[in-house]
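A single protein chain has been omitted from the complex, and every remaining protein chain is retained in its original position.
Going by the order they are written in, the chains are A and B; count residues from 1 in each one.
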Amino acid sequence: MAFKFILDEPDLLKDCVIASSSLLNEAVLTVDSNGVSLVSMDSANVALVEFNILAGAFRELEASEKTEFGVNMADLVSVMRRVKSTETLEMSMDDGMLSLKISGNAKRAFQIPLIDVKKETKIPQLEFPASIEIKAEFLEDGISDAEIISDAVIFEADPDSFKIRSRGDNRTAELQMQKGEDGIVSLEAKDHVKSTFSLDYLKKMIKASKISDVASVRIGNDYPLRMTFTVLDKAHIGFVLAPRIEND
Amino acid sequence: MAFKFILDEPDLLKDCVIASSSLLNEAVLTVDSNGVSLVSMDSANVALVEFNILAGAFRELEASEKTEFGVNMADLVSVMRRVKSTETLEMSMDDGMLSLKISGNAKRAFQIPLIDVKKETKIPQLEFPASIEIKAEFLEDGISDAEIISDAVIFEADPDSFKIRSRGDNRTAELQMQKGEDGIVSLEAKDHVKSTFSLDYLKKMIKASKISDVASVRIGNDYPLRMTFTVLDKAHIGFVLAPRIEND
Partner (left out) sequence: MAFKFILDEPDLLKDCVIASSSLLNEAVLTVDSNGVSLVSMDSANVALVEFNILAGAFRELEASEKTEFGVNMADLVSVMRRVKSTETLEMSMDDGMLSLKISGNAKRAFQIPLIDVKKETKIPQLEFPASIEIKAEFLEDGISDAEIISDAVIFEADPDSFKIRSRGDNRTAELQMQKGEDGIVSLEAKDHVKSTFSLDYLKKMIKASKISDVASVRIGNDYPLRMTFTVLDKAHIGFVLAPRIEND
């Protein structure tokens, strides 16, 4: 058996898998002694998704060697949705199948096939002039506000404030937060920076706020965005999203 | 600036706008020192909608002169839905745009375009031989009961009772309440009166019960219905609905 792990809090993996699946049809999962991880581009090559369930989150983690395997995300999601918060999840590889055992009041077992996934993805090295930690609910508000106006949204930071705005067809929406205000945990920006992003992608990414109330957002000027949600010592999920070039 | 007002309880305006929007595509809003009001016919000319948010509902109301402006109701609703109960709403007119500012933990701002709406509507002078104040939940029950039978409903009053009934294709439904019973706050009827109305319209009108638990219903014999929901000293929303002529 290439690996076996047991999670007493299956929701961490469940929420990461579900959030990833809105962007990915298939993906490679990696299991090693550090935990379980995924790094993958979406099929349009616009967004990168990666998550990591750290060793500290597991009750047991047996992985003498590093194992990589491809799965259809819809297959994996359909089983993960059947796991309840209070149940224990055991995952292993058997006979070229992924085996998932759920123990609660009943014993339940699932097997799903492994698939060949070729693409190797690396997280790009990026340097961000602006970095904001923000309560996820404000990010959700800004994204939902923008949605009634346009299909794109502008993220904008300067040393004192962070803005989410959109404009379209004679309508505008803008959410603005000042450094030091309640919803802003931290804000570091050297200069004024501004980039435009697809709302459609952001709406999928923000679903990962299920794992954490605070989002880390890093942006630049006409530059990719990186959004990360972290559960200390247990898990994180992050996204990199390419900017849209607009003549705004 | 033609006007500016601030509401600490945005739900009153929100609920009136949302209830109106199910009957109106566009409408003229009027702001003056008495508050904010709307009077408009639906596009089929079957129902009149009017609401009034009274001066007492505002934290601030600056309107030196009377201002009338047209809006697309879907535009206004999309922004009003983004206002939370605990937030403060400021509305003003800027550069030919309607400006809405929402203050909660974050500052959010929206602009939507004004449009030309020509139609001037007056509330018709009507005299109603029967007037019933009824708990809105019974009205909702009567309307939902009728919906499983037919697309029309008969409202019927006499000095002692109020009835909502429908019949169709060998099926009947009837809700009956006696004067003095729990759900009837008051009932005044000179004679027996009876009119038939479109359920489709009534279902939209009853949504306004969000602002008040008690509905005032006034009817006559083959005569329009007037239904009103009131929040004392703060707001009311009312509807006039033409009867259907049926050979019942």
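Here is the rule we use: contacts are C-beta pairs under 8 Å (C-beta built on N, C-alpha and C of every residue); 3 or more make two chains touch, one makes a residue touch a chain.
In this text the structure is predicted, and so the values were computed from the model without any measurement.
Asker: If the hidden chain were put back, which of A:Phe5, A:Phe69, A:Phe110 or A:Phe128 would touch it?
Answerer: Per the contact definition at the top, the residue touching the missing chain is A:Phe110.
Asker: Pick out which of B:Ser33, B:Thr86, B:Ser103 or B:Thr172 touches the chain that's been left out of the picture.
Answerer: Final answer for the missing-chain contact: B:Thr172.
Asker: Across the whole complex, list the residues on chain B that are touched by the chain not included here.
Answerer: With respect to the unshown chain, the touching residues of chain B are 135, 138, 141-142, 144-145, 148-149, 170-177, 181-183.
Asker: Provide the residue numbers of chain A that touch the chain removed from this figure.
Answerer: Residues 75, 78-79, 82, 97, 105-113 of chain A touch the chain that is not shown.
By definition in this document, only the chains that are shown with their structure count from here on.
Asker: For the two copies chain A and chain B, what rotation in degrees overlays their C-alpha atoms? Round to the nearest 5.
Answerer: In degrees, rounded to 5: 120.
Asker: Measuring from the mean C-alpha position of chain A to the mean C-alpha position of chain B, what distance in angstrom results?
Answerer: From the centre of chain A to the centre of chain B is 44 Å.
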